[in-house]
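All protein chains of the complex are present and in place, except for one that has been dropped.
Chain naming follows the written order as A and B, and within any one chain the residues start at number 1.
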Amino acid sequence: MLRFGRQPAIDTGCGGWLSRRLVLLLASILPLLAGCGERAWNAPYPASEAESNTLYSSFSERPKHLDPARSYAANEYAFIGQIYEPPLQYHFLKRPYQLVPLSAEEVPHPAFFDRQGNRLPDDAPVERIAFSEYEIRIRPGMNYQPHPALAKTADGSYRYHELDPTRIESVNRLADFPHTGFREVTAEDYVYQVKRLADPSIHSPIASIMSEYIVGFPEFVSTLGGARKSLPGESGWLDLRSYPLEGVELLDRYRFRIRLHGKYPQFVYWLAMTFFAPMPWEADRFYSQPGMAERNINLNWYPIGSGPFMLSENNPNLRMVLTRNPNFHGEPYPSQGEPGDREAGMLEDAGKPLPLIDKAVYSLEKEVIPRWNKFLQGYYDTSGVSSDSFDQAVEFGSGGEATLTDEMRQKDIRLATAVETSIFYLGFNMADPVIGGDSAENRYLRQAISIAVDFEEYISIFSNGRGVVAQGPLPPGIFGSRDGIDGINRVVFDVVDGEPRRKSLQEARELMARAGYPGGKSETTGKALVLNYESASAGPDSKHLLNWMRKQFRKLGIQLVIRATDYNRFQEKLRKGTGQLFMFGWNADYPDPENFLFLLYGPNGKVEHAGENAVNYDNPEFNRLFEQMKNMDNTPQRQEIIDRMVEILRHDAPWIWGFYPKGFSLYHGWYGNVKPNLMANNTLKYKRIDPRTRLERQQAWNPPVVWPLYLLFLLLVVTVVPAIHHYRKRERSSAR
Amino acid sequence: MIAYILRRILYAIPILIGVNVLTFVLFFVVNSPDDMARMHLGMKRVTPEAIQGWKAERGYDKPLLLNDSREGLEALTDTIFFQKSVKLFQFDFGISDSDRDIGYDISQRMWPSLAIAVPVLLVGLLVNITYALLIAFFRATYIDIWSVVLCVVMMSISGLFYIIGGQYLVSKLLHLVPISGYDTGVSAIKFLVLPVIIGVIGGIGSGTRWYRTLFLEEINRDYVRTARAKGLSEAVVLFRHVLKNAMIPILTGVVVVLPLLFMGSLITESFFGIPGLGSYTIDAINRQDFAIVRAMVFLGSVLYILGLLLTDISYTLVDPRVRLS
Partner (left out) sequence: MTGGLVILWTDGLIFLLLLFTVVFGVYASRREHLRGPWRLVVRSRVGVSTLVVLAFYVIVGLLDSIHFHPLAPSQEAGVESVRSGEVISLFDHLVTPLRERHEKTYSAPLATHLYAKETIELADGSVLRDYPRLQFGGAHLEDPHGDWAGDVLKLGLIGLSKGLLVTLVVGNILLALLAGRWRMGFGDAARAVLWGRTIVPWRVALVTLGVLLILVMVSIELSTGYHLLGTDKVGEDVFYQALKSIRTGLLIGTLTTLVMLPAAILLGIMAGYFRGWVDDLIQYTYTTLNSIPGVLLIAAAILMLQIYMSNHADDFNSLVERADLRLLFLCIILGVTSWTGLCRLLRGEAMKLREVDYVQAAEAFGVGHFQIILRHILPNVLHIVLITVVLDFSGLVLAEAVLSYVNIGVDPTMNSWGNMINSARLEMAREPVVWWSLLASMLFMFTLVLSANLFSDVVRDAFDPRLRNSR
C-alpha cells in the first residue's frame, strides 16, 4: 500500500490504475477537480495565480478606517500606506530614520516669524518664535488611481456626482460603477485634506493636537460645525473649498503653505503620515451622495490615492487585494543605504522602478495556528508580526532569534529583527496614596519593586527573548537614548564588567525596610502589604503572565491581587486613576524623544487632563525641562537636558522600565528586500518576490499524503466484509 | 390552518419584544455608550468632544429607556431603546457601529454559513441514519454493542479536539486541504471539505444513538412483527416499514433546526476562517458592536420561532392524525 501512497505527488501520470479508481471514488470528498500535479492540494489560492508576481500576507483584524483623516492604527496603515502618498516618507534603508520627499519636491524647511510678522533667522530662540511656516512644493505630473468619482462624461461633467437614489440602491460595491477616470494631483487636494482633519463629522484623532498648532484651526472646526448644522441632510456634502482655513494657504497649483503657532520641529513627522495625503474634493462629493453610506460605499472602505497600489478588492470578511496603480508616477528604488546594506543584498534593485510586485493579497486570518502553519507551508511570504500590539495583548510567535531551528533554516526561512520604537512598562499610579506620591518612603517602595520584577525573565518566558530590558523611557534609535555604560539605570542595575546586572533581592528588601515594609509587612499595622494589579488581558497566555507577576511581588513579601477586567474597564480605571499597578505600552508616532517623554509630562496627566500620562506623574522640575526640550532641535544641549530628565525619572521610578520589544519577522527565501523599518508604513513597493522559486518550494513542501485515505478505505472494506457475511447468514436462516 | 399560522405569528411578537428588551438591558448594563465610542474611535488621542460627536451621530446620546426631558409619549419614544427597536421590527438592521450596512453583511455572510451547515446536516443525516439502520439490523450482536460503545466514546470527546486534531492531521501533516480560509464559487469546496467532515464526525456519536433508539422503538411494534411474519426479508422490513415510520420524528427533528442553520457555527467558523454569520456574531461581541449583536439576536429569535412553527406544520403534513387548533 505504501507504494501507492508515494505516487500521486511525484508521478505526473496520476498514479496507477488502482489509484485512479480510488481517486475517482474519493473525488467527492477531495478537491481533485483541478486535476493532478498542477498545484498542491492545500494551496489556499487559485491555481491560475500560482506563478504571478503576487505577495501573500494576512491580516488578523479587519481595519476599521481606511480614511486617511481617521486611520491611526498599524493594521490600517498596512493598506492605506501603500495607497495614499503624504508629502514625505522615511528613507527605506538609512538609519537613523531620515525623512525624504515622497509627493513633495523636497523636505520643507520652516521659516520663523515673531509676533509682529517679522522673519526670524533659523537659530532664533524659541521664545521669540510666534509662528513657523512650512511651504510645501509637490511634484507635478502625479495622477490619482482610476476611480469612479473622477469619471467624466463626454461633455466634461462628472458622471457619478448627481446620481439618483434608485441607481445607488442597485449598487453594492464600488466596482459596480463601470466607468472610471483620473486627474492630476494638485496642491489644492492637500489643503482639502487638512480641512477634512478639522471636520467634526469625521472625528479625526489628530484634530485636537492640530488645533494646538495650526493657526486658525479651532475656529475652523467651529465654522464647519455650524455649517454642517445648516446643511439639509446631516451627512450631505460640504464643499470645504469654500471655507477658508487661516493657517493653510494655497499658493498655486503645486504649492501650499501651513502656518503653525510657535516652533514645532516635530511637525515634519506628521507630514510623513497619511493624515496629510492629498484628497480630491470629487471623492468627498461622490461619497457624500445620500444612500452611499448605507451601501458601505464611503472613504472608509474605498480609498482613492496616488500611490503605487490601489485597493482593488475590499472584502474585510475574507481578503483585501492591492494591485498596481496604472497611473503611478514612478519612483526608483533607492540607490543608497547604510553600511552593510549592499552586502545584505538590499541594493540589488537600486534604480529599478517601483513597485516591484504587481499585486498583494491579504487574507483574513484570525487564528494564530493557521497563520503560522500556512507560513510554514509557504503560502504566506512572511509571518506577519505587527507592531500594533500595544492596543492588544502581546502576540504569540514561535521561532525568534533563539529558536530559528534547523528545520527553519532548511526551508531557507530568514529572520529580520529590529528593536521597536516602543516600550512596554509597568506603571505605578502616582495618584495612589500607597505607591504613588513624592514621599521618600513610597519612592523606596517603587525602587524596590523595580528591582524585584525581573523583566529579563519576563522577556525570555513571554516573548521568546524578543525584547531588550529598558533602562529608561527612550528606546534605542530615538534621539536622546544612550546605549552602553552611560545608558544603564543605576537605580535598578549594578554595572559589572560594563554590563548591567540587576541588583540583588537583598538590596530590594533593604529598600522595602526603608519604605516601612520590612519583610513586606507594614511597620504600623503589621499586615502584609497588598497591592492591586490591573489586568486587561484575558487570552490563554494571561494566566501564566499573572502567575508570574504574583511570583515577582512575592519575592518581597508583597501580596499582589490581580484585578482582571475587560479593556474598557481597564481604560476607565486609568482615566479615573483608581488602579495601582498596570502594564501598558506606547508605540512611537514619530522618532522623536518628545513622543515618549510627554507620556510623563504632568499637564498631560490622565486623570486631570485626559492626556496620555497614564501614571499621572507630575514632577515640576521634569515638567520644566520637558517644556524646554520639547521644541529644540537635536543638539548636544538637547541630549544633556534629556539625560537630566531621564535621571529624574529613574530616581522617581513612576514606571518600571519594562522592555523595548524586538520586532521580528520571518520570511521566506524568495521574498526580497526585507529590512525592518518601524517608521515607514509604505514599504510594500520595495518588496520583491521570486514566484518561480516560491511555486517550486510550495510544491515540494506540500506533497499530499494519500496513503492514510487508502488505509481508511481498506479498513472500511475489512469491517464491511464480515458484516455482509453475517447478513447473508442471517437472511438464509430467517428464510428457512 | 392559515388562521393558526397567523395566530402563531401574532404570538411571536411579544416574544420578540421580550427578546429585544432583554438584549438591550443586558448589553447596556455592560456597555455604556461612552465605552462603545471609545472602542470605535481607537485607543490613541481620543477627546471627549469626539466621543460626544460619535454618540450624537449614531443616536446614542439619548437616554436609554426613559427621556425625562420630554413630555408625554415622547418620553418613551425619544430614547435609544425605542429608536433602535422600531427599525429592527421592519427588518431594517441599519448601519453597524463601524459604518457597515448590516443587512448587506448578513446577506453576504449567510452563504458561507449555509455552505457548511447544509452539507453537515445532509451528510450527517445520511451517515447517521445509515449507521443507525445498520446497528438496528445487527441489534443484540457484538456489532450493536461495540457500535454503541463507539458512539458514546465519540460523544465524550470535546468538539474542540476534533477541530484541533483534524486540522493538525489533515492539513498540517497530510497536506490534503488548506488549513483555513474561504473562497467564492467552486473553489470554496476545498476549504469546506474539512470543516464539513469534522462537523459530521463530531455529530455521529449523539446522532446515531438517537436514531438507533428511534429504530429500535419501531422495530418492536406489532406491524413490524406482522411484516416479518409475512416472510419479508429483514432488509425490506427495515427500509420499507421501520425507516418510513421513523421518518416522522426524524423529519420534525430536522425541521426545527433548519432555520437556525443560517446562524452558522461559532467555533468552526472562527477556527477555519470562514466568513459566516457565526464568526460575525463573535466578532461583534468582542468589538462591542451593539447594532450587530442586536440584529443577530433578533434574527436568531425570529428563526427559532420560525423553526417551532415549521415543526408544528410538518407534524400535520406527515401525520394526518395531528390537527392544529
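Convention: a residue touches a chain if its C-beta (ideal position, glycine included) is under 8 Å from a C-beta of that chain, and two chains touch if they have at least 3 such contacts.
Worth saying up front: this structure is predicted, and the values here are computed from it rather than measured.
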Omitted chain touches shown chains A, B
Among the options B:15, B:86 or B:126, the absent chain makes contact with B:15
Cross-chain touch to the chain not pictured, restricted to B:6, B:153 or B:186, is B:153
In the whole complex, of A:439, A:547 or A:719, the residue touching the missing chain would be A:547
By the document's definition of touch, the residue of A:573, A:650 or A:668 touching the omitted chain is A:573
Even though one chain is not shown, chain B touches it at residues 14-15, 18-19, 22-23, 26-27, 29-31, 140, 152-153, 155-161, 164, 168, 213, 216-217, 220, 263, 266-267, 281-282, 285, 293, 296-297, 300-301, 304-305
Those residues of chain A that touch the unshown chain are 367-369, 372-373, 376, 396, 398-399, 402-403, 405, 407-408, 461, 519, 521, 528, 530, 532, 537-544, 546-548, 550, 557, 559, 561-566, 569, 573
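Note that only the chains that are shown with their structure count from here on.
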Chain A contacts chain B in the complex at 29-31, 33, 40-44, 46, 64, 72-73, 172, 200-201, 203, 205-209, 234, 293-296, 298, 300, 315, 317-318, 363-367, 369-370, 373-374, 377, 379, 390-391, 567-568, 571-572, 610, 612, 702-706, 708, 723, 726-727, 730-731, 734-735
In the complex, the residues of chain B that touch chain A are 31, 35, 38-50, 53-54, 57, 95, 98-101, 104-105, 108-109, 134, 137-138, 141, 143, 167, 171-183, 186-187, 189-191, 193, 197, 233-235, 270-273, 275, 279-280, 288
